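With one protein chain withheld, the remaining protein chains of the complex are depicted in position.
Chain nomenclature is as follows: A and B, assigned in order of appearance, with residue numbering initiated at 1 for each chain independently.
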Amino acid sequence: MTNKALILLTSVLMSCQAQKDQSNELTCWSANDNQEIEFIRTSISLWNKGQETKVSFQPIPEGQSSEEVVMAAVVGKTTPDIYANMWQGLVELYSVSGVLIALDTIGDFKEFITERCGQKVVEEITSSDGHIYQVPWKINPIMTIYNKKLMRSIGYENAPRSYSEFLKAGALFYKDFDEDGYPDQWIGDTEVKNIWHQRLMNFYPLYLGASNGAPLIKDGKAAFNNQYAIDVFAFLQTIYLNGYFANESNSAGSDKFIGGKLATKWTGPWHVSSLEKFKPDGFEYEISNLPVPDNHQGPIYTYGDPKNIVIFNTCENPSEAWQFIKSLINEEGDLRFFTTTRQLPRRINLSENPMFQSFFEKEPKLKKFAEQSKYIYGTDNCEVLIEVLDIISQEYESCVLHNKKTPKQAIEDAERAVNVLLGNF
Amino acid sequence: MRKSFTYIILIVGAISFIYPFFWMIMASMSPEKELANLIFLPESLTLGNYAKMFDKIPIGRSLINSVFVASIVTLGVILFSAMVGYALAKMKFKGRDLIFYIIIFTMTLPFQITLIPNYITIVKLGWVDQYTALIIPFLINNFAILLFRQSFMSVPQALIDAGRIDGCGELRIIFQVLFPLIIPTIVTVGIITFMSTWNEVLWPLIVIREEQLMTMPQLVTLFSVGGRAENQLGVKLASAVLLALPIMIAFIFFQKYFIQSMASSGIKE
Partner (left out) sequence: MNNGFSIKPYLLIAPYLLFFLVFVLFPVGFSFFLTFHNWNIISPMEYSGLDNYARMFNDRLFWQSLRNTIWFLVIHIPLQIIVALGLAVLLNSNIKFKNFFRASFFLPVIISGVVVTIMWQQLYGFHSGVFNHVLSKIGVSKIGWLTSETMAMPSIAIMATWKNVGLYIILFLVGLQTVPASYYEAADIEGASAWQKFWFITLPAINPTLFMVIVFSTIGGFSLFIEPYVMTGGGPLNSTLSSVLYIYKQAFEFFHMGYAATLGFMFALIILTVIIIQKRFIETKDE
């Protein structure tokens, strides 16, 4: 009896050993978002109709957990051939670790990408070793969405453009209707939870706007101890000191912007889709640039939140994988992507491209984001970018949210910590 | 006078324990725009949030997954832990005390230490995206072993000897002769195992990425922290209510057993 149980147990364990068959199929991981799944599904069925090499896909969990899943797959050497949703800020880490294929070694990659995205983007995505490990794919530029009625209620036709205008509007909009000592509406809000990637929604885009797209890290050193960064911290600190922004986590309570309690919101095109779906009757909104310092000159840059496509070194047929990727990002692919997901393809002169015009006519709001896409920056090629952003987050929290330091001191401390960090690597 | 004071405190207590659930259920059935001011009852009740949620995620499938995984694990834990518990309680062998101390030590180990290496093991075994990853690592439970050991110790040796004279193997002695005598322990182990397996989130998050195989808490967590709820609080809360509901219903029907088993699990420790 006992023996039998033991044999049973071992045989169960043995039989569970997976038998993965080797075929010339390509697997592709995508984001786990309904629209993106739909896009990838359609694209794959189009591809599979005409090609020998068949592609299959799997959506993987979104957000932070997606990085864990990819990491885990790298350890287990179970990475897919193609991963279409890699945050640009992580590519350097993976490429340095040698798990990505250098794409510039594949046939027409460089010409194709230069034509699609322009020289500036090619420079941005070139790794420190001179190779390119990512296909620039999609962007979601961070801009200001504003509620027209609420802005009008304080005498503004547009969203405030400069820091001082924004602060003035913040003071005008600060209203305590029920006289309980707290405001009941705010000029805006931004996540207060101390998580590094939240800085990509407030500090970082504002910094890029103020500095015309300056890097955080340059030549292996912190490059952000400058007046721009200090101005951004001072601007945000004034906002929170005066209670112009709601001081609670975004996940507490229902969406304040759609509920008419926020006049503006710094966000990306994804918010337009959800606004279109859920906005109450008579809700009018418009899109504009992020606020910039009063003396700002030139175009206004912002963070583009680029997500890119990579090919892992477990892929046995990278050039075939590249052919498939091309079918996702050629003009037809990009148009299909844009119309299905309402996220922007990272394509040069997107707003003027004739192929997209009829879609822009239907979606004038998205055209604003497309126009902004000329002036976006992604991330620096830094292996420990997440930790850099975490250090900035720590200082952001103590200076901006809790007024424990002056902006100058906070930026200095962040610079010192980042340089210590980079010195270690 | 004193009596009514007792009642007042108990009622206030009961309200504070029930109210958050009540609020969540009401909120999940209220229109999004009323959520901000909801304290007691919304002006209008709707099931729209539930409909939207069913539309967005395969919650039904995840319910089946959770029930399946939790049932198999519960069954396995009862079988294997009983075997080990019996050996520790009623058999003399070299290394018995060592095993006992190992079990105690393992119980105090924070799971963080073993998380990463265990993940690597699962990958090497090819169990990622398979039910086995959710089941096999949980088939042995130290706490259950201790409970079984405790309860087998109180079983008279004479019964076991009689069984052996009748020619029963050890497994028959455990499962046929002794099991009827320790039903409360089995119920306790069953309920505790089922509940903790049902509520487990972190591990499924790491080993399952195929949506069709996800457990319910995993799906709900991903849904409520991720972007798929499109910032709609009501929909998130609806998914949370649905996650709580099966255990709540089970609790209403089997309240006595739940409470008894949790209580006895504490005392015997």
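Please note the rule applied: contacts are C-beta pairs under 8 Å (C-beta built on N, C-alpha and C of every residue); 3 or more make two chains touch, one makes a residue touch a chain.
Everything numeric here is computed off the predicted structure, so don't read it as measured data.
Trainee: Considering the entire complex, write down the shown chains that touch the omitted one.
Mentor: When the full complex is considered, the omitted chain touches A, B.
Trainee: Give the residue, chosen from A:Asn194, A:Asn212 or A:Thr314, that touches the chain omitted from the document.
Mentor: The one listed residue touching the chain not shown is A:Asn194.
Trainee: Need a quick check: the contact residues on chain B for the chain that isn't drawn.
Mentor: Residue positions of chain B that touch the missing chain: 3, 6-7, 9-10, 13-14, 16-18, 20-21, 23-24, 27, 36-39, 80, 83-84, 86-88, 91-93, 96, 99, 102, 106, 108-118, 120-121, 137, 139-140, 145, 161, 164, 170, 195, 198-199, 201-202, 217, 220-221, 224-225, 233, 236-237, 240-241, 243-244, 247-248, 251, 255, 258-259, 262-263, 266-267, 269.
Trainee: For chain A, enumerate the residues touching the unshown chain of the complex.
Mentor: On the side of chain A, residues 2-3, 5-6, 9, 13, 64, 67-68, 71-72, 74-75, 93-94, 96-99, 178, 180-182, 184, 192-196, 246-249, 251-254, 256, 384, 386-387, 390, 394, 397-398, 401-402, 404 touch the unshown chain.
Keep in mind that, in the parts below, only the chains that are shown with their structure count from here on.
Trainee: Which integer distance in Å separates the CA centroid of chain A from that of chain B?
Mentor: Roughly 37 Å separates the two chain centres.
Trainee: In their shared complex, at which residues does chain B touch chain A?
Mentor: Those in contact with chain A are residues 32-33, 35-36, 56, 83, 119-120, 123-128, 130, 132, 136, 169-172, 205-206, 209-211, 222, 225-228, 230-234.
Trainee: Applying the document's contact rule, which stretches of chain A touch chain B when the two form their complex?
Mentor: 1-2, 5, 13, 16-20, 32-34, 58-63, 65, 68-69, 72-73, 75-76, 78, 251, 253-255, 258-259, 261, 270, 273-274, 277-278, 280
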